[in-house]
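A single protein chain has been omitted from the complex, and every remaining protein chain is retained in its original position.
Moving on to subunit A:
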Amino acid sequence: MAAAGGVSTDDVPILQAENLTSNVKSVYYSRTFLSIIGGVVAGIWGFTGLMGFVFYFLIMMVASIGLLAKSKFSVQAYFDSWTRISIEGVFGGLMSFVLFWTFAYDIVHIF
């Protein structure tokens, strides 16, 4: 991540658009990657039903905490709002998670 702007105590957001776009893209790539890896892990582990979806949201929460730690817990310096790093993109990887979860589960436990 690159610093999108300085910390400003006033209400004027001073953000560099290119760095902000790059940061949002990094968040998207990391969430997608963790969705796929989490799907494979859930499938191999044998999660079924609600446990798999709980595992997915747990992974998304860990991703949010990891991204927060990556930005040194100063969200204002890298993004324009808290929802960028904590909420946005959580549901985007759900289809990838379901696909790889089903695939790994079938390879290991069904066939």
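We take it that a contact is a pair of C-beta atoms (placed from the backbone, for glycine too) under 8 Å apart; a residue touches a chain by one contact, two chains touch by 3 or more; residues count from 1.
The criterion applied here is as follows: contacts and distances are computed from a predicted model.
Trainee: Out of "Methyltransferase small domain-containing protein", "Cullin-5", "WD repeat-containing protein 92" or "ER membrane protein complex subunit 3", which one is the UniProt protein name for the chain not included here?
Mentor: "ER membrane protein complex subunit 3"
Trainee: With respect to the chain omitted from the figure, which of A:Val41, A:Val75 or A:Val98 is a touching residue?
Mentor: Of the candidates A:Val41, A:Val75 or A:Val98, A:Val98 is in touch with the missing chain.
Trainee: Footprint of the hidden chain on subunit A, which residues?
Mentor: Residue positions of subunit A that touch the missing chain: 8-10, 12, 14, 17, 25, 28-29, 32-33, 35-36, 43, 47-50, 52-53, 92-93, 95-96, 98-103, 105-107, 110-111.
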